[in-house]
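Structure provided below as structure tokens; questions to follow.
The complex appears here minus one protein chain, its other protein chains still in place.
What follows is chain A.
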Amino acid sequence: MPVPPAPATTSVTGWGRTAPTTARLLRPGTYEEAVEAVRACDGRGAIARGLGRAYGDAAQNAGGAVLDMTGLDRIHEIDAVGGVVTCDAGVSLHRLMEVLLPLGWFVPVTPGTRYVTVGGAIGADIHGKNHHVSGSFSRHVRALELLTGDGETRLVTPEADPELFWATAGGMGLTGVVLAATIQLLPVETSLMTVDTERATDLDDLMARLTATDHRYRYSVAWIDLLARGARTGRAVLTRGDHAPLEALPERARRAPLAFRPRRLPAAPRPAPDGLLGRTTVGLFNELWYRKAPRAQRGRLQKLATFFHPLDGLPDWNLVYGRSGFVQYQFVVGQGQEETLRSVVRRLSTRGCPSFLAVLKRFGAGDPGWLSFPMAGWTLALDIPAGLPGLGALLDELDEEVAAAGGRVYLAKDSRLRPDMLARMYPRLDDFRSLRARYDPRGAITSDLARRLAL
């Protein structure tokens, strides 16, 4: 049999640029086109994709269809008094900030990038530096319009249809395609942040500081130097902040307190050579980053984008990891499992994993989403070049430790979890599978992540 001529397919990867697969890329511009795409998809199914910031294969669908949702980007309605917005799923958080900040409203939860869509934020049930105060994104969603695999469009609210709603929150897009959502917003007086910065000398010092003072801040996060060893293992820079009140602003800034004009540098032109981010360069960077942070500084005013989204200033920063791409490893372990966290940090620093600033955060109470990631405890996230030999085996061992401590890894970041670990980490997995079978009997909604992990 001859090799058939190549169909019009596109190679698709996640933000980590590992494991590319090809799919038909469709870009619905109306709800009807989205419905038609889901109804017409063949045995390989379809999955929604936003701005492609999931690190792994969550928004890939080998041999099937990938629905680029960024064509659905209308903001339908803003209640500027009550702080509620209804918009299409393809609207980015960046766009919401541009529109809502001048009205005195902010998105309730933002991750480390503004370039995620509302649909993606719901699918991954994203969290931010304010999880200990606000929980994850879906807790602020009042309603969503969901196109399920059977081709029906449903209005889903947490009150009227809690099962479908909480399976969709964190469901990685597998319960259906989110078409639109209504979100409760957070009132702010200014677009600036008041930020406190301090250094922690080691991991224990860091955890003690976070435990003692987290509740005083809406936003809190720590950057760990994973290459520091010995007594300095786990040394970190803590950054905590709140939205600045109007009176905190200097005279000049008070004239336009809600201005939002983040700067972006030109994009990195092409993948950097492999191995650019080795132990030496990353070690040097980490050293500088730690030294440049003030030992203790209170109440500095910072722009929103600088505080929340430092990497967004450099588009396509994922290219610096070279041709083989990178993986992000993010796990959470519950309160009382600090020993596991210490052990993982020790192993990573002994191994000399060339990770840029790893991020540690203390989560508040877990979220109701069936496959939502957060649980009350500690979460650590780190980026590692995928080409590092032996990395797969190391991460598998860390998975074992995390699962044994009752913890889990974050599916929006995952690209390499062993399928049998999943049920140990996510106890509601079976409920999720049976709900999917109910709403999508012919398996029209699927993704590479779903195939890899048998979701």
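Methods note: a contact is a pair of C-beta atoms (placed from the backbone, for glycine too) under 8 Å apart; a residue touches a chain by one contact, two chains touch by 3 or more; residues count from 1.
In this text, contacts and distances are computed from a predicted model.
> From the list "Aspartate carbamoyltransferase", "Putative short chain dehydrogenase", "Protein translocase subunit SecD" or "ABC transporter permease", give the UniProt name belonging to the chain omitted from this structure.
"Putative short chain dehydrogenase"
> Hey, which of A:P158, A:G387 or A:G406 is the one touching the hidden chain?
Spelled out, the listed residue whose C-beta touches the missing chain is A:G387.
> Given that one chain is not shown, which residue among A:R44, A:R154 or A:R438 touches it?
A:R44
> Of the residues in chain A, which ones touch the absent chain?
Interface with the chain not displayed, on the chain A side: 1-4, 6-7, 9, 11, 16, 18-23, 44, 56-57, 61-64, 324-325, 327, 386-387, 391-393, 415-416, 418-419, 448, 451-452.
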